[in-house]
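Some chains omitted; the rest stay in position.
Naming follows writing order (A, B and C), and every chain is counted from residue 1.
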Amino acid sequence: MKIGVVVSEGPYTHEAADTAYNFVRAALAAGHEVPRVFFYHDGVNVATRLSVPPQDERHIQNNWTALAKEHSIDLVVCIAAAQRRGILDKNEAERQGKDTDNIAEGFRISGLGQLIEMGIQTDRLVMFGD
Amino acid sequence: MSTLHTVNKSPFTNRSLESCLNHCKDGDAVLMIEDGVYGGLAGTALAEMVAARAGAVKLYVLAPDAHARGLGEDRLLDGVSPVGYDGFVDLVTTHDRTQAWL
Amino acid sequence: MSDVKKFLYVNRKAPYGTIYALESLEVVLIGAAFDQDVSLAFLDDGVFQLTRGQETDEIGVKNFSPTFRALGDYDVTKLYVERESLEERGLTEDDLQEITYEDEDDDWAEKPSIRVVSRAEMTDIMAQQDVILSF
């Protein structure tokens, strides 16, 4: 089955990004497809490459980046939500006149249409948030 | 045609579980995750509200979240079943839709 | 199976204290381009999103409540509001904005988009969807 996933809260502050990660791993292990994970609201903050958690804690962004690479998951960060919160890729940084970007490998910034498309194209949609 | 509802907030703080139980149809399932697992506890001030829907609605708690919080399965209400992340996935696929009570 | 899915946007949170109401509306506006069967549900504190007379100048935050009145232009015409949620909060339908759409199947007659429904009806509406997005 194709399962779409939405992450609506930021890393560490809420458990949502962790639960989603554990859920996606289990779905893949059970033979399901997770073609895309959509990051919305504070969920976009998962995508910063500047996070430096204590060494004895999990590294949420690294975990997602690795999982996406291994299973070809499309990690999409909502552009409107990301702009408000200061998550930018190279293109956006240039377009907005900012001196740097901060998005991590494996994430891409795109529009809310990708969320609707995921709802249309998957068999189930599961949301994790606050 | 049935729905899997997920609830992730403590019912002692937030009324999401109550609202969810008020909008379930018989045959639906409710999975309590994250801080929502406290809704599956026996012997609480809210146990009666939850137990009243057990049976008509299937009730689950996400065991990894319960264990994280020190809640053994002996603390769960009758009629509340623990599941792992694999069971969570099965619940998603065996119901027609998932509704998150965020 | 038809290409058209039934999408329900569930709004259970008050406006301004958190961003969910605004960012929900942003999804609805974008989603309208996809020609799906769209409904919005307002229950619990979500009913506060629709109150009349919101004036946000003093808090310095943008007032997005007028956007609800534009939904008809996007063919978003089904806004279900739960009666029990209104009553618990001391509200009646008169406290809500008037939101209308022009019905192209009825000679563009202007009709109300807000439909106050009972909790039991809301439960049925939820159970008829393909995709439920929660805010």
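List of remarks:
What we mean here is this: a contact is a pair of C-beta atoms (placed from the backbone, for glycine too) under 8 Å apart; a residue touches a chain by one contact, two chains touch by 3 or more.
Remember, it's a predicted structure, so these values are computed and weren't measured experimentally.
Though each chain kind is drawn just once, the whole complex in this file has A x2, B x2, C x2 as its copy formula.
Assume only the chains that are shown with their structure count from here on.
If you average the Cα atoms of subunit A and of subunit B, the two centres end up 26 Å apart. Per-chain CA centroids place subunit A at a distance of 27 Å from subunit C. Annotation for subunit B: residues 97-98, 100, 102 touch two or more other chains.
Residue positions of subunit C with contacts to 2 or more other chains are 20, 131-132, 134.
Residues of subunit B that touch subunit C in their complex: 1, 3, 15-16, 19, 22-25, 28, 97-102.
Within the complex formed with subunit A, the residues of subunit C that make contact are 3, 5, 7, 19-20, 23, 26-27, 30-31, 33-34, 36, 131-134. Residues of subunit C touching subunit B in their complex: 10, 12, 20, 43-44, 119, 122-124, 126-127, 129-132, 134-135.
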